[in-house]
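The other protein chains are all here in position, but one chain of the complex has been omitted.
On to chain A.
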Amino acid sequence: MHTLISLTSPAVLPTVVEDVTAPVSWAGGQYAVWLVALPLLSAAVLLLLGRRADRWGHWLGVLASAGSFVVGLGLLLGLLGLPAGQRVHDVHLGTWLDAGALSIDAGLRVDPLSLTFVLLVTFVGTLIHVYSVAYMEHDAARRRFFAYLNLFVAAMLLLVLADSYVLLFVGWEGVGLASYLLIGFWNHRTPYAVAAKKAFVANRVGDVGLLVAMGLLFATFGSLDFATVEAGAASGTVSQGTMTAIGLALLLAACGKSAQFPLQSWLGDAMAGPTPVSALIHAATMVTAGVYLIIRSGAVFTAAPTAQLVVAIVGAVTLLFGAVVGCAKDDIKKALAASTMSQIGYMVLAAGLGPIGYAFAIFHLVTHGFFKAGMFLGAGSVMHGMDDQVDMRRFGGLGRYMKITYFTFMAGWLAILGVPPFAGFFSKDKIIEAAFVPVDGQPWRAWVFGCVALVGAGLTAFYMSRLFFMTFEGQKRWSTTKDGAEQHPHESPALMTWPMIVLAAGSVGLGLVLSRVGFVEWLEPSVGHAEHEEPVLAIPLIIGLTLLAVVLGLVLAWRRYAVTTVPVTPPLGTALTRAARVDLHQDAVNDALLVAPGQYLTRSLVYGDKAVVDGAVTGLGRATVGVGDLVRRVQNGYARSYAAVMVVGVVVLAFVVLAARG
């Protein structure tokens, strides 16, 4: 096997590293530490001070996140002041582990890619912090909530800023922990606690992939920092089998974190967390970490075309999977979660197309971060006004009661549909175009991925319009709250609406602005430059077809969910609808394939442990007791019988002695 052969010859490559243009030192990079430190300190203060921080804790959280954003903005200005070729900086923080031959440095990489993430995370994060101040106002544990949010922001920033896989892994685990804590924030409700555990376990499966990838990388390159790995992968001295193995392991990690097929089942359940969490972690930022990992490891995937193809396939499958599930969900948050899954499928598909798709994947990631977070906050606002109702069949006509939520949600809806000139048009359309570009002169890939992306766009239009119409248009289908009082939908307070308005503004204009200011060129120092290649169809035709698919989906949803009355109890539906309602039997498949055999295995191990190991120990004990029981009968307590035994013994002894002498 290739892998094993190369494992035996590590440290071939570090010599090659010297040839690569070493990142230029830049004093501004030192400030990057504060990006992570601010929210981390705030989280520590909030958790350590306890109830004493209850009154002002949430504002400290907002401030820490905003502070990180300001630092990020400063770094952005600093980088913009440098020529494009000098925008990749590795900031050395010190030696982290030093054990003989193994020496791992802690360092941050400030480059256009990480800074894009930093700005997205801190900007959207700050808005969601502000929103949460009002959303969680009546929750007794609001301070703890903000501590976790800050912890998440710190971990996420560490993840995207790390300059090596080891430090990235720390952030990777940190966001997993924060995600777990926040999904299970209301863990006194058993299903929520279970959902948190499910997310944690699914993420763990992905983490194993990352660990394996790190092991392979270390064995192959002798180092885990991005610079060495990039140089080594580009040098072409490593066998393709090794690179494919590394790529697939990285993909597994990405699948776990980004809820991609086949590890996507946790995302829907993760909606158990408070809605701001769903907006920040499970829509805008953390779930995109997988996309980040794939793009950051671009050199590995370039050297492993097979792994790259698998990435694209996983993206395409998830894209359709999420879209189909989204069409059938009646829970507004779960429909949005399915949509997130599908949109990240787009990003992973783009990331699987190679350098041509990297920039567009990030572009879509950024616009998606805005419009999806905006829609989640809108959903939270709807729930806020509707007594935590999430069933869209019990909404309807809310647009007349919540004007701001209505219009901000509409901006997000049009953006995700890809209606020009909203943000999604500029990003998603580019991905569809890129999907139609033949790779390595293989037209079948262009056709398959292109058509999947196209169908996905139509499905997206359908399920998002369905969600929008069921919630905001049509007849009102609500009457009473859970406790029987009359339902009075109302607009949310200003602290909640302002973040939504800002995000809506991003949903409207961000795509246009970013494509005008050259976002793709800005990313080039990090993700590499891709030559423009012609897709198999003419670009105007692709745009036309995409818009046609979107309009079709929109009209279909309009006719079924806005014009006609939506039944309050879900109709039986087709077999596909019924399957999609239960996530296309994802949980059942997992149960049958993994959980049941796993439990069988553990049960048989427990049985084996009881029968063999415990059996040996308890058997020995029982045998001792049995022998003792037998011997005990001799000790009958009658002095005369003891005397008889002695007499017999002496006589026997006498005979023996005499016989020996005789």
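The definition used in the following text is that contacts are C-beta pairs under 8 Å (C-beta built on N, C-alpha and C of every residue); 3 or more make two chains touch, one makes a residue touch a chain; residues count from 1.
Following the convention adopted for this analysis, contacts and distances are computed from a predicted model.
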| If you look up the hidden chain in UniProt, what protein name do you find among "NADH-quinone oxidoreductase subunit K", "Phosphate-specific transport system accessory protein PhoU", "Cell division topological specificity factor" or "Sarcosine oxidase subunit gamma"? | "NADH-quinone oxidoreductase subunit K"
| field | Which residue of A:513, A:613, A:643 or A:657 touches the chain not shown here | value | A:643
| message | One chain isn't shown here. Among A:190, A:569 or A:635, which residue touches it? | response | A:635
| request: Write the list of chain A residues that the hidden chain touches. | output: 635-640, 643-644, 647
